[in-house]
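A short worksheet on the structure shown next.
Shown here: the complex without one of its protein chains, the others still in place.
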Amino acid sequence: VGAGRPRIVTLLSDFGLSDGYVGAMKGVLLSQAPGITVVDLSHTIAPFDISGAAYLLASAALEFPPRTIHVAVVDPGVGSRRRLLLAEIARHYFLVPDNGLLDVVLLRERLTRCVQVLPARVAARRVAPTFHGRDLLAPAAAALARGMSLSRFGPPIRHLSRRLPLRPLVVHGNRCVGYVLHVDRFGTLILNVEAAPLERFARGQPVRVQVGHHRVTRWVRTYAEAPRGSLVALIGSQGWVEVAVVEGSAAQRLRAKVGQRVELRREGARGA
Amino acid sequence: VGAGRPRIVTLLSDFGLSDGYVGAMKGVLLSQAPGITVVDLSHTIAPFDISGAAYLLASAALEFPPRTIHVAVVDPGVGSRRRLLLAEIARHYFLVPDNGLLDVVLLRERLTRCVQVLPARVAARRVAPTFHGRDLLAPAAAALARGMSLSRFGPPIRHLSRRLPLRPLVVHGNRCVGYVLHVDRFGTLILNVEAAPLERFARGQPVRVQVGHHRVTRWVRTYAEAPRGSLVALIGSQGWVEVAVVEGSAAQRLRAKVGQRVELRREGARGA
Partner (left out) sequence: VGAGRPRIVTLLSDFGLSDGYVGAMKGVLLSQAPGITVVDLSHTIAPFDISGAAYLLASAALEFPPRTIHVAVVDPGVGSRRRLLLAEIARHYFLVPDNGLLDVVLLRERLTRCVQVLPARVAARRVAPTFHGRDLLAPAAAALARGMSLSRFGPPIRHLSRRLPLRPLVVHGNRCVGYVLHVDRFGTLILNVEAAPLERFARGQPVRVQVGHHRVTRWVRTYAEAPRGSLVALIGSQGWVEVAVVEGSAAQRLRAKVGQRVELRREGARGA
């Protein structure tokens, strides 16, 4: 039994690293579930940026061992009636506000089970209405690590409130419209276009990517294939199409932002 | 015996995350006390900001299990004659320079015991006069984790050098003067006004908060009670009065800074 218990808790938040919020959550976790390993995913998500956090969660969470508990707190609705969720996905556990944080993970994985986390089942003290991360989510993670079964956290939930504008790819003949899902630290644009749909769209023809007034025509497997400063497209390490400048910043060069419209065009076809 | 030993060491510093200072301290800790868990509280405290570090320590440290060791290094006086302290407070241990870092914790908790840390009792090698975190405080934490008793670190200390300008609230009839204790990542102002004194002052009347030329009259329990962009006051998760803008930054809106004077006024009373 003990061997099967979750032992790792990851933390993702927009709390930054200069306040005590992250430390307080770690303290609660280690107080209520001694011996667990707490791992930071990131705390420098832009304030209230649910979309960025959802992308990050999808990039990193499932690399951890099965039964890892992922606590994500980007929560502009703290204190409102938005529910707290405990979701099981691909043998991992996710403790999150029901605000879209699982949307990107759920693009690729199926929701196995999900329950609502009722405050009365997990709170160990008076709950501050502005800090559910410390007073509800961390205690819930600790309870799960101590072996509490999912059904005891609250009633089952069938439908999450998906709220991110994760618009699907729209294909019009030889054009395909997507958008910038994420901009990483290197200024690389990650598009909402995955490798398999791209191949179906391309039909073996060259594809060029249009971002604003800029066209990207050079596809590479890896940055090192093109000289420093080149503007390139590639299938990135997460399986999404990326637009990058070799050892530079595509976001700066193209003045591109998260959410921005991007067009893919199959070459050899008519029209500019 | 073993079970009672401290096993968790938290680190708080103004070292930033781009230099090797934090890594060096972690290395010393794990070398000299194998098997302990090292947890980062924060390393992005502004350089030399003792006040911010003292507030952060009070927000997070006591959430950890009893017998946790908290090492805080914001130390503009490194190499001077300022003493190093090992303090026991609320069953936690604190290793800090004697420069005010414990002042906010001690607003709410009593000092149980305190000793000076004599370099000769803990240093394992030549002490660099500019890096006591690595050469004295980390070795002291490791020694404590290995079971060394407090009395062996150095002579008892009765009076800490409290140096922070933690001015008490001043009440003049229907006015009460405090200041901004901390500004968090979200731009929320944390005031040096706690819930209980506020209630005594209010006498059941409405209270408004004046920050510069701005008046805050709307009190909420949690941000979600007011529309995005509203300027509100509330009792925050640490028990202090906070001034916030819902999903925005009060610090930006009010151009407010740490240390700034704030006035609370009991309504229903005469005068603007």
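Worth a mention:
Just so it is clear, A and B label the chains in written order, and each chain counts residues from 1 on its own.
Keep in mind that, in the parts below, contacts are C-beta pairs under 8 Å (C-beta built on N, C-alpha and C of every residue); 3 or more make two chains touch, one makes a residue touch a chain.
All of these numbers come straight from a predicted model, not from anything done at the bench.
Contact with the undisplayed chain is limited, among A:S18, A:S31, A:S59 or A:N99, to A:S59.
Looking at A:R81, A:R125, A:R185 or A:H213, the residue that reaches the missing chain in the full complex is A:R185.
Here the missing chain is touched by one residue of B:H92, B:R134 or B:H182, and it is B:R134. Those residues of chain A that touch the chain absent from the view are 8, 10, 12, 17, 37, 39-46, 52, 55-65, 68, 182, 184-186, 221-225, 234, 236-238, 247.
On the side of chain B, touch with the chain left out of the figure occurs at residues 14-28, 30-31, 34, 38, 40, 47-48, 76-80, 128-131, 134-135.
Definition applied: only the chains that are shown with their structure count from here on.
One inter-chain figure worth recording: chain A and chain B are separated by 32 Å, centre to centre, where each centre is the mean of the chain's CA atoms.
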